[in-house]
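Just dropping this structure here.
In this view, the complex is presented without one of its protein chains, the others remaining in place.
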Amino acid sequence: MNFDYTDEQEAFRREIREWYEENLPDGWIEGDRDLPDDEDEREQFLREWQRKLHEGGWAAIHWPEEYGGRDASLMQQLIYQQEKARVNPPPERSEIGVDLVGPAIEGFGTEEQKERFLPKILNGEELWCIGYSEPDVGSDLASLQCKAVDEGDQFRINGQKIWTTHAHKADWCYMFTRTDDSGPKHHGITALIVDMDQEGVTNERIRQITDEREFNQVYFDDATTPKENVLNEVDEGWEVAMRQLSFERISLSQSLDLERRFDELVEFCKNETRGGTPLVEDPHIREKLAEFDTRIQAAKLTYFRNVSKQMNGDLGAEASFGKLYDSEVAADLHRFRVKLGGPKAALWGDDSPNGAAKDSLANISIRIGGGTSDIQRNIIGERVLGLPKGDQE
Amino acid sequence: MNFDYTDEQEAFRREIREWYEENLPDGWIEGDRDLPDDEDEREQFLREWQRKLHEGGWAAIHWPEEYGGRDASLMQQLIYQQEKARVNPPPERSEIGVDLVGPAIEGFGTEEQKERFLPKILNGEELWCIGYSEPDVGSDLASLQCKAVDEGDQFRINGQKIWTTHAHKADWCYMFTRTDDSGPKHHGITALIVDMDQEGVTNERIRQITDEREFNQVYFDDATTPKENVLNEVDEGWEVAMRQLSFERISLSQSLDLERRFDELVEFCKNETRGGTPLVEDPHIREKLAEFDTRIQAAKLTYFRNVSKQMNGDLGAEASFGKLYDSEVAADLHRFRVKLGGPKAALWGDDSPNGAAKDSLANISIRIGGGTSDIQRNIIGERVLGLPKGDQE
Amino acid sequence: MDFTLSDEQNQMQESVRDYLESEGGIELARRQMDGEDVVDEVWDGLAEMDYPALSVPLEYGGLGDDLLYLSLLFEEAGRVALPGPLPETLGFTVPLLAELGTDEQKEQFLPAIADGDLRASVALYDDATESLPGAIRMEAEPTDDGYRLDGTKTLVPYAESVDRVVVPARTRQDTGYDGITLFFVDPAAAEAEQLDTLDKTRPLYELTFDAVEVSGARLGPVDGGGDALKRAIDRLNVSMCAMLVGGADEAVDRSVEYGKQREQFDKPIGQFQAVKHRIADMWLDTEAARSLTYYAAWAIANDEDDARQAVSRATWYCTERCGELFEDDIFNHGATGYTWDHDGHIFLKQAKTWANLLGSPTEHRRRIADIRL
Partner (left out) sequence: MDFTLSDEQNQMQESVRDYLESEGGIELARRQMDGEDVVDEVWDGLAEMDYPALSVPLEYGGLGDDLLYLSLLFEEAGRVALPGPLPETLGFTVPLLAELGTDEQKEQFLPAIADGDLRASVALYDDATESLPGAIRMEAEPTDDGYRLDGTKTLVPYAESVDRVVVPARTRQDTGYDGITLFFVDPAAAEAEQLDTLDKTRPLYELTFDAVEVSGARLGPVDGGGDALKRAIDRLNVSMCAMLVGGADEAVDRSVEYGKQREQFDKPIGQFQAVKHRIADMWLDTEAARSLTYYAAWAIANDEDDARQAVSRATWYCTERCGELFEDDIFNHGATGYTWDHDGHIFLKQAKTWANLLGSPTEHRRRIADIRL
């Protein structure tokens, strides 16, 4: 056990740090992190950032070099994440493609698919969305109903997807469809790559409680995709979905971000006063801050422990820790931040003290998306601890 | 809505108060509430107290006058409870008999049974225990296995009961047995009254985590009871068990006790110092005390609301509120009390600061007994709110 | 002792509920959120049903009901997050007018309120980052025939939809609730700017008084309005608690409904203990919040010794515990709950707003401690 880094690792860290210093948008490091309000300008801004990332070789460091990555070790990925958490760079336009679609294509795709799709994910030229959830299918993928019919050289797709992040600007959809419903639920699911730019695909943006519209409903009415866009074998999509999260890359964790947010909160509490006294001198607030300090360190340290295990080849189910633990800490932290706002917490947008209101709402989606906290507790109970599965699942 | 009491009600309150002042053991009101350490002496002490209660007419005020009660109204019962919570009198030796057995005999018993058993419950001459749980039957009474075989003029009983409070000193056992296992689980259960003083009944005391031994395992090896000791019809015990809690009497609540305990805790915090400063001046402790003050008032007020509804003939399932809410508040309160003890919280017995250690352990049993908090949440979800029953139950 | 509602009270609640449902229920709040101003429409309807007259004394054309009775109305209003300065007008202003107003003022305003012709609000904050009463800083300068108000009040509810605003200002150098004089002024004399709010069903404004001269607007004694103001804020707190209780009750109902209908893994999700137990806990907190709120309303109405303590108990409990309960309701609805179209966020945003507006949960707990310990 050792928390020091090698010279080589520190050099890698410096390389990232220097690249950020040179390439981040003007004023970013100093804290001016507002994205353009206008949607088109924002897109342009993000496109430019993705281009820079790609040019710098930072768009997907965990990808193989032959597809534009750096073959980065898990340790390098961790260092990259630490530095990223430190500067809080603009969102990556290709994040979905890089993190979720790319690995699937790399793991299950044909050589042609890899050559066709991977480079344009990296440079941000083509955006992706993922057709996973359906209106009546939340956590239960096996029940999906969106149909794809084999027409010889192509599939004809009819049905609906929902909660599809960024569908309104995506060029491609990586989606799961029902191709056979005669067998058990897990069989007969096919993973398809579908062009979003066709008549049979329409989408409707979903307004979220944060007043953002990142999610979509996507309707497929006789949409088609050629046979060569099947990922893995026909009817064998379940395997793709299940292996989705087991690619050789570092698991994600909110904990590094939480650490930065905690630092920011401490700063806020030092500067904000009530009755002339800085918040940070209030005994109740001090005790709460100490509690968050500990819980966030526990999250981070356990994350490091799990990553270390992974580096040593032990792919334990312990990765389930972070999704649940971190998002519970985050939920409490954001709720607390709102309470610190004083009467002004009634305000929104730029007037919201500490930007807390929106964060606290957005955090709810983190506790729901990608398997709710309830599902996470089932997973821990059953897969990590070996408790009997409920009848329900 | 009105929180005032009528003159008549206040007179009743005075009557109780005066009786307590005259009859409580010496020093009791002043706070000297230790029971004798020696078990025999303690029994003698409790027997004496029960006799006094009976003579004063306070042993079972909710019982009908013809069986030695006062036919007390729900309002009178509430006032009695309030006064009882205020002085925290010695435990009632006949509590199980008065609260649980008596009403069952009154509701389902024959005239002979009533005349034979009720008076001696009241005067404390005969003690009762209840044979309900079995080793493999926790919350699920319908699965009980203790067998009673019909031999014409008597039943022959074989099996085991567990968690039987006070069985080691009880004269009678009011128990549920399996008399028919050919039908559905809920059928074929018979409620019996069994003499504990016979060869076929042995018991073993269970040591609790508080180092007390109030619970027992009771073994029935060819124990017998005459036919006239069946309560309700043979095979119809389920009805008795189910109606057990719906007798026309006030529901119990910890909230009045919690209120007194809170007052005592405030006193403790005023007198106990750390570094020369009374605990009550510590900002963290002040805030926690305010929180408990509120939660206890919420418990008490909701209890009053439910009792009021009951007085107005509305027997809502809202009574499920108190068991769960109060015991969660109590659990938190007792845990907090232990934390207030300082390093001395390491001690037990008379040296335990504020007597908190034992209370906090004993409280666990309140959250488990009579339907765990989990079961209470099922009941609220299903019976109060109408959510679908799980497969499991 | 009888802690139940009378038949008449129950009927009133039912008729309010039926009426509000017939008017569109929570759709009114949605229209307000989407930028429409529904306050006139809401108020005209309420006036037709005589609701604005509830707390107005009998001698001024009202029904003379107390805060408890009023809370029952607010509870129903809260169930649909009803827009409009109902708590501000009925819970806050009317009792204040009745207590401090001159005969002339009462004659002028109370019947108008009872008839639904006048709405009022309150402009407390000069500094949105400070707690009350420290946040009251505006100084009122005496003039020949009145006072001059100069400064900007903020977080003023419905400033553009009301006819009068209670404005506390300092007329003496003093702290806390001392040295405060209240004014009852027409907000048209000030400049109103709407703020961007978390809860968009209840707009808040900045209200700038640019050396505005007011005469005859003083409400109550010079320098001595603080005490009545303090009690009026307590009443406003209870009014908001009652609205939150209504919202919480509705959230429980919605979670129960969804728990019965929505299926996952071929079962209604309400069958899963995680969901069932979470809803059971929501119900517990709702019932507890209701008990605390009813009692606080009763204690104020009957001038009980523990009224202030009771208000603080209800306030922190309703804003903090119920605040989390609204989040649980959203969570129970999964991704659907996270959408604008689901009503969950309307209540959550309201609770988050109110949790700080009239004293934070921590401040209320400290108040309880200061009284009790």
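Lettered A, B and C in written order, each chain numbered from 1.
The working rule: contacts are C-beta pairs under 8 Å (C-beta built on N, C-alpha and C of every residue); 3 or more make two chains touch, one makes a residue touch a chain.
Owing to the predicted nature of the structure, the values given are computational and were not obtained by experimental measurement.
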(request) Check the options A:Gln198, A:Asn271 or A:Thr294 and report the residue that touches the missing chain. (result) A:Thr294
(message) Looking at the full complex, which residue from A:Leu100, A:Val234 or A:Val280 touches the chain that isn't shown here?
(response) A:Val280
(request) With the full complex in mind, choose from B:Gly31, B:Gly152, B:Gly313 or B:Pro343 the residue touching the hidden chain. (result) B:Pro343
(message) For chain A, which positions touch the chain that isn't shown here?
(response) 1-5, 9, 75, 78, 266, 269-270, 280, 286-287, 289-291, 293-295, 297-299, 301-302, 304-305, 307-309, 311-312, 314, 318, 321, 324-325, 374, 376-378, 380-382, 384-391
(message) Considering the whole complex, not just the chains shown, which residues of chain C touch the missing one?
(response) 272-274, 277
(message) List every residue of chain B that touches the chain not included in the displayed model.
(response) 133, 136, 138-140, 143, 162-163, 206-209, 211, 215, 272-275, 284, 331, 335, 338-339, 341-353, 357, 360-361, 364-365, 367-369, 372-374, 377, 390, 392-393
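Here is the rule we go by: only the chains that are shown with their structure count from here on.
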(request) Express in whole angstrom the distance between the two chain centres, defined as the mean CA positions of chain B and chain C. (result) 42
(message) Centroid from C-alpha atoms only, then distance chain A to chain B, rounded to Å. What do you get?
(response) 53
(request) Quick one: report the Å distance separating chain A from chain C, using the average Cα coordinate of each chain. (result) 40
(request) Mark out which residues of chain A touch at least two other chains, giving numbers and ranges. (result) 284, 392
(message) Residues of chain C that contact two or more other chains, please.
(response) 267, 271-272, 362
